[in-house]
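What you see is part of a larger complex, with each chain still in position.
Which chain is which? They are A, B and C, in the order written, and residues in each are numbered from 1.
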Amino acid sequence: MFFASDNWAGVHEKIANATAKQAGSFQPSYGNSKVDNKVNARFNQLFERDVNVYFVATGTAANSLALASVNKTGGISFSHREAHIMEDECGAPEFFTNGARLRAVDGPLGKIDPTNLAKALEQFPQGSLNAGQLMAITITQATEVGALYTLAEIKEISKIAKQYGLPLHMDGARFANAIAALGCTPAQMTWESGVDILSFGGTKNGCWCAEALIYMDQTYTSDVPYLQKRSAQLFSKTRFIASQFDAYLEDNLWLELAGHANKMAELLAHKIDSSTTMRMAWPCQANEVFAIMKKDHADRAKTAGAQFYDWPAPYGMDNLVKDDEYLVRLVTSFATTPAQIEQFAALK
Amino acid sequence: MFFASDNWAGVHEKIANATAKQAGSFQPSYGNSKVDNKVNARFNQLFERDVNVYFVATGTAANSLALASVNKTGGISFSHREAHIMEDECGAPEFFTNGARLRAVDGPLGKIDPTNLAKALEQFPQGSLNAGQLMAITITQATEVGALYTLAEIKEISKIAKQYGLPLHMDGARFANAIAALGCTPAQMTWESGVDILSFGGTKNGCWCAEALIYMDQTYTSDVPYLQKRSAQLFSKTRFIASQFDAYLEDNLWLELAGHANKMAELLAHKIDSSTTMRMAWPCQANEVFAIMKKDHADRAKTAGAQFYDWPAPYGMDNLVKDDEYLVRLVTSFATTPAQIEQFAALK
Amino acid sequence: MFFASDNWAGVHEKIANATAKQAGSFQPSYGNSKVDNKVNARFNQLFERDVNVYFVATGTAANSLALASVNKTGGISFSHREAHIMEDECGAPEFFTNGARLRAVDGPLGKIDPTNLAKALEQFPQGSLNAGQLMAITITQATEVGALYTLAEIKEISKIAKQYGLPLHMDGARFANAIAALGCTPAQMTWESGVDILSFGGTKNGCWCAEALIYMDQTYTSDVPYLQKRSAQLFSKTRFIASQFDAYLEDNLWLELAGHANKMAELLAHKIDSSTTMRMAWPCQANEVFAIMKKDHADRAKTAGAQFYDWPAPYGMDNLVKDDEYLVRLVTSFATTPAQIEQFAALK
């Protein structure tokens, strides 16, 4: 009953095998091995255009380097108030940008409300030295609370970004889950919808450590290699990362794994809907289920070995949870089994 | 004939297997898995005391975080002029410390000359606001040009460090090769000789990506978790790194691998000594061989597929190389075979 | 009719004379002149305890250095959303702290609402690496919209700060106006109410360029001289700044000047209250008057030479201004004359 996070899961065997195959032989380091080149081509194919791909150690690094590459003196970026880049990176975005600011925008279910964004930008006193410089907009897909932007919603955000000449970054720590759920192509969900920079996460979806920073074109890439090296994010044996992505992208394994995780979340949601001691806090859209549990039930479930976390109520949902209840987050992964869900659902 | 760098080698099969074993099952993330705990105990045993271990993505990260953890406003650290931390990290030490300075100290073969260090410290105008604050001393073992500090030499440096109340950091990207060559214990080469902080590298010696920042005591550790997270160096699936170290340290595999690399270097050095078209630039002490080759011979060797780099003459050796010669670096690794060396030696 | 800002005024003649007197003679630089020592004693006397005083170039510097001196890795400070330190320093607080974050707290009239502050702190996930570290609370007295914290209100904030072990900083760009208005002592408004660090501004109240960063005790001062020098805020001819403060504090000139500015604001408020084309947006408490003017009236006033700025509606006052109205800020200073106010009031 491991629903604490998708990073509690291990690694899919095809990915483990692919890295194991790289153990022997000598290969050039720093991105020049055969599999590095192969994976670059895979990403171009995946996004249906020439993209620039940089492997980094963590999602935090991908997000923070994305901002660093579009950095401005006194820069101000806009993010959802509850986004990971805002709440969970211990100042990394500020560190990588030497102090650019993230400004919170509200909206339901972790999604930036375009009206709020437009208002924040309108009110920004442009041309004022004191106020600093507009720098970027960043969205999370799927969001921190498991919701999805539709393509139309992404386009609405990107339209505003374009209006102000701002790059649009997407934190895709759960990019695969979003693609699997929306049934669209990576191209459609990114550059065709106006996304310029993508943090493409593989770690939560069956890789060991496979995060890539992807630029849809070369507008912002000139300084990235230096920023990456300076922030100690340039691996020497890159073929180890590349081989993970190689297996991950082969035969759409990534979508298969994400689809499974999403399906397990759906199953879990169904169980919760049928429960008398739990109810869904909001509909499940990807691989994260947010439920409201009676406190005593939740406590017993934890004692029985179920792994999950409490969660603060998101924007606009202050009255969601009663005094004798918890809001909890349950995350499924490629490795979640129906049996685990049945076991959880059977807890009294 | 892969002598370009020890990071061109792959991964030892025991290490590859150990990570593969971690592919299944669910485990807590962020350093709390079973193998994480096991490896922490291994490090304590290895160093014969309770040490604090932080896994990071790269040697650059380990070195830079080491400095960040002892950071001072206007801080000045002392490093050998040709050290990796000085010459090859694209400003990472300055970035991680928000601008502390590295000051170069000279000495033969990549080793800080204690007399030069003492002189630099004596001349530092202490108590002067303008001059900034003394911060740290960092040495590399084995050095960038393959030489070794003796234990007595490390103690001489640490004595000076203690005199000024400065922490002593050791860049141990090739720590294993140094231990294997000196035949001493990790404890002897670190805290018993006055080293406070160690960058412990596994990547160059048969791991995928296994770098650890190790503190011999807790004097400087209080801020390290925050510094690590803020710099995007905190992996989620840490068991993947831990399992590499687990296999690496099991049954002294790490020393076996480093011993092999050193032995291959010795063999290579012997071949070079016997050659008429090459000569040793200085004696080989670990797993790096520096040779002087006739230019036309070197060019032919490269054409024939030998992989190695030219190298600038180190401090005090300006007249080492004649006009028709190159100084070249040849690095051996756990994966180097005698056959590769024979093949190289046979080139005309 | 100069109501654009108190920094449009010149310098009081006593202050101008005091600096002129320093033109001759030789004196030690960097804080060691006679008048430097004299002014240090004056500040001790003013605050009724030994304080540590650092002269800096601007209020931005004082505020930013204050945060830098209590800096933490991944640090988060709390400020009113509309405070100058939040909205008007082009990223200076982030720059001086190498990326610590300012988090907005709401409250009426530029004052942090203690309930909101307590809630923000309660919800901060302490002990979480991801969330960073609590660092400081900063308030502005008088606030950006001319309101005053009562001593009781400051104590309420400082009580919360103490509860979390956080230093309390006061941005006192208009400290003199606040003291003059409240009729309390500097000690009462600072350390006796729990303020640890004060940005003490003289520039807006009749000095040329006289801003001081004042620490009520030595808890946070050990690094300040280095931070000050490193940020290029250490003047060489400090006696020029010191002499301004010397005259400023002599015979309570500072309170006399602030008292005059406040009185002029009161007069202006009275005129506005009596006007048919203007009304007070909220009561005037120090030297800033916020009025609502008919747009056409405001435009005519500007054409007639009146200097003042439009202002965005503060927190909780969204419906304050009608479509045919502006909210405007009118600032008085030591140099404002009743005639200017009469002239403004007479505009049709």
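Just so it is clear, a contact is a pair of C-beta atoms (placed from the backbone, for glycine too) under 8 Å apart; a residue touches a chain by one contact, two chains touch by 3 or more.
In this text the structure is predicted, and so the values were computed from the model without any measurement.
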Message: Of the identical chains, 3 are shown. What's the total across the complete complex as given in this file?
response: 4
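Quick note on the criterion: only the chains that are shown with their structure count from here on.
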- prompt: On Cα atoms, by how many degrees is chain B rotated relative to chain C, nearest 5?
  reply: 180
- prompt: Per-chain C-alpha centres versus the global one: which chain is nearest?
  reply: A
Query: chain A to chain B: how many Å between their CA centres?
result: 34
Field: Where chain B and chain C are represented by their mean Cα positions, the distance between them in whole Å
entry: 51
Distance from the mean Cα position of chain C to that of chain A, given in whole angstrom: 41
Message: Show the residues in chain A shared as contacts by 2 or more other chains, in ascending order.
response: 89-91, 95
Statement: Counting only contacts in the complex, chain B reaches chain A at residues 2, 4-5, 7-13, 15-17, 19-20, 22-29, 56-58, 60-61, 64, 89-92, 95-96, 203-204, 208-209, 226, 229-237, 240, 307, 335
Field: chain B to chain C touching residues, read off their complex
entry: 72-74, 98, 129-130, 132-133, 223, 225-227, 229-230, 234
Query: Where on chain C does chain A make contact in their complex?
result: 73-75, 87-91, 94-95, 97-102, 104, 123, 129-132, 312
